[in-house]
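All protein chains of the complex are present and in place, except for one that has been dropped.
Coming up: chain A.
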Amino acid sequence: MVFNIHDDSLITLSTTYKTFLFDNDFQSLLPEIFLITAGIFLVVYGVIFSTSKDKNYPLLLTNISWLSLLACVFTFLLLVNSPVQNALLFYNTLVIDDFTTFIKGLILFSTFCCIFMSLDYIKQESLNAFETIILLVLSTCGMLFLVSSADFISLYLAIEAQSLCFYVVAALKRNSEFSTEAGLKYFLLGAFSSGLLLFGCSLIYGFTGVTNFSELGRIFTGGTQEILTSTTALPACELGMVFLLVGFLFKITAVPFHMWSPDVYEGAPTPITAFFLIVPKAALFGVFLRIFFESFYDFILPWQKILLVSSIGSMILGSVAALSQTRIKRLLAYSSIGHVGYLLAGFACGTIEGIQALMIYLFVYVFMNINMFAFLLCGMRREHLQTVPRMKYISDLAYLAKTNPILALTFTITMFSMAGIPPLAGFYSKAYLFFAAMSSNLYVLAIIGVLCSVLSCFYYIRLVKIMYFEGPKNWCSFTRVPLENAITLAITLFFILFFMLYPTPLHLITHKIALTLCL
């Protein structure tokens, strides 16, 4: 008796959620709603208590960081346990499917790690602005919306929501010239690229009268007679698509539009750099994959060409320019440009394998970079200066193998993984990417990619070399690794080391989501 009722309710649940009613929409957006509410609650909480004279004006940063970590965890749980896995929400404005769930999970995970590993840094540097963390959480929320947007309007709004948060946090250290400069540069170029994006959207809207991704796809595929026979409409849409693409390449710092990224990444405080470097890539790739595979699949020839050029350029620049860097964050910026090149290679394949390779690469990229930054965010002490400066130059790594061998070993393994040396996770992702490129007949891309990955070995191994074999120019030692960083380092290192033994789950999940996107 009891079982029957239970079963019935399950059946009704699964059938009614497929409708377009708004009340169910709100339920299926529960993760985002929760995260926004949490953000607002944290703002109010922070403002009230940090200005409270009774409490003696407490510094709430750590407190709020932990609370926002908690918020991320709850959002993740809500996301994973959501009863609705596939839906179109709010009159086709937002979409939920396996693809978005995967990317959202990745975003939440990386946000969690970014905040978690910067806890100690923030405390040491006394960056006492609790808004920063809340802005990061809100930008994450923007990214969650970005991933599930199915319409140009929601796409643009979500991109702006996350970018605005980013502009603010990039200029976080007001007393540092670099940080303000980084904020300014990021704002100008970000706003410019958003303008390009918006112009692309408006061109497409102007010539088709549609802003929805799937309807756009339907127009281009089947098409009304006016559009397919008109001499201006299709080229104009193509132009709009190119503008969209340029905006996208700007945002992910791919090659012809990368010039702002090394400055911004270097100038911004390290936790913010980590966030910029790791989190938004997943969201941007997610939504633009959807656009290009759903709406513009008939324009595959032009966009594939542009992406190929950009991808090859990024790979080459990423490996060549990083060779001559002396500052570690700049080096990482160029290395991330190189990684973006590999990601774009997966995108440019335009096949299911391509998407799958991209997703695997993205996943591994996130883990490797979290590991990197968990290392960079460890406290470091320079003996004779009496201050706690951060690691700035790669020569600061010298002698780490003596002062902290385990940390050095961790870093070495990550570097080998980033360079794509076999038993590590980085190799698997690259190999699968090259496989995807070859299976869509992009042999030149695969060969260039392989050569660039060898070239990039030079500078990754150079870091190892400095750590193990070079005497220090100025003595500096790491203080004790904070617990949070140690945990993050351990988990990600475990993943990097032993991923190869059992890659099946990730492989199956990415295969599934690639199918979700394509079918």
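The definition used in the following text is that a residue touches a chain if its C-beta (ideal position, glycine included) is under 8 Å from a C-beta of that chain, and two chains touch if they have at least 3 such contacts; residues count from 1.
The rule is simple: contacts and distances are computed from a predicted model.
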Undepicted complex member, UniProt protein name, chosen from "NADH-ubiquinone oxidoreductase chain 4", "Extracellular globin", "Origin recognition complex subunit 5" or "Light-independent protochlorophyllide reductase subunit N": "NADH-ubiquinone oxidoreductase chain 4"
Contact residue for the chain not shown (choose from A:F250, A:F434 or A:F478): A:F434
Of A:G209, A:P235 or A:P422, the one touching the omitted chain in the full complex: A:P422
Chain A, residues in touch with the chain not shown (by the definition above): 416, 421-423, 427, 431-432, 434-435, 438-439, 446-447, 450-451, 453-454, 457-458, 461, 465, 468-469, 500, 502-504, 507-508, 511
